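I'd like to ask some things about the structure below.
The other protein chains are all here in position, but one chain of the complex has been omitted.
Showing chain A:
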Amino acid sequence: METETVHKGEHFKGLVSAEPDPAKTHFRVCRFIIEAGIKLGMHSVPIATACTIYHRFFQTCTLEVYEPYLVAMSAIYLAGKVEEQHLRTRDIINVCHRYLNSKSDPLELDTHFWDLRDSIVQCELLVLRVLNFQVSFQHPHKFLLHYLISLKNLMNRHAWARTPITVTAWALLRDSYHGTLCLRYPPQHIAVAVLYLALQTYGVDVLGGTESGKRWWQVFSEDITKPTIDNIISELTQLYDMDSKCTLI
C-alpha cells in the first residue's frame, strides 16, 4: 500500500529518466531539495535535515521502488516539522512543481493537486517508518559556527576580516549535503574538514605549528585525524566534480 501511494508521485517522474548511475540521480535530487529549500525560504539546518532524511531513506530503499522526488518533497515537509520551521504543503508542491516544470503556471487547486498533497503526506509516513522515526540529527552547523568564533579570536582581526573563511566554510558545509558525507562522518569531523579546506584555500596558517602542541583541528575534535580530514575534503571536491558532470548533461 505504501508503494502504491508513493507511486502516485509519478507526476514528477519523467525528469528522472533512466539514469544508469544512482549517484547522479541522488545528486540531482539533493540539488532539488536544496534549491527548493532556498526558494521555500528554508534555513540551512532544515535543508540539511531534509537531505539527511533523504539520504537515510535511500540507504535502505532503492530508486527502483520509490520515486526519489516524491521522497524528497516529503523529506522537505518532514524536515520543516522536525526543525520547527513549518512549511505548507501547498508551497512545497508549488515550488517543486515549478522546479520540475520550469516556467509553468502554478497548479490549479483541483483534485490533481490534492492527490499530490495526499501522496506527499502518505510518503512522509512511509519515510518516518523507514527511518524508525529517528529524524532528528546533530548537524555540523553549530559546531562549525563555534569553531569559527574560536578561531577568529586566535587570528589577527584584520587578516580575518579580509579573508572570506566564514563564507567559504559555510558554503562548503551546505554543499556537502549533495552527498552522503553527513551519514558517514560525525558532525564535528565534517565541520573541521570544511574549516580546514576553507583555511587552506586562502593559505591561512593557524598558530600552533607541527613542532609545538596540538593543531587547531585536534583541539576541536579529539578523535579526528589528518587522513580523515583529507578523505572528507576529497569527497567534498568530488561533489563539485559531480556538479559539473550533472549540469553538463
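Here is the rule we go by: a contact is a pair of C-beta atoms (placed from the backbone, for glycine too) under 8 Å apart; a residue touches a chain by one contact, two chains touch by 3 or more; residues count from 1.
Keep in mind that, in the parts below, contacts and distances are computed from a predicted model.
Missing chain, UniProt protein name: "Tetratricopeptide repeat domain 14", from among "Vacuolar protein sorting-associated protein 51 homolog", "AP-3 complex subunit delta", "Tetratricopeptide repeat domain 14" or "Integrator complex subunit 14". Within the complete assembly, A:Lys142 is the residue of A:His112, A:Arg129, A:Lys142 or A:Arg184 that touches the hidden chain. Residues of chain A in contact with the chain left out of this view: 31, 34-35, 38-41, 43-45, 84, 90-91, 94-95, 98-99, 102, 105-109, 141-143, 145-146, 148-157, 160-168, 170-172, 174-175, 178, 188, 197, 200-205, 207-208, 212-216, 219-222, 230, 233-234, 236-237, 240, 243-244, 247.
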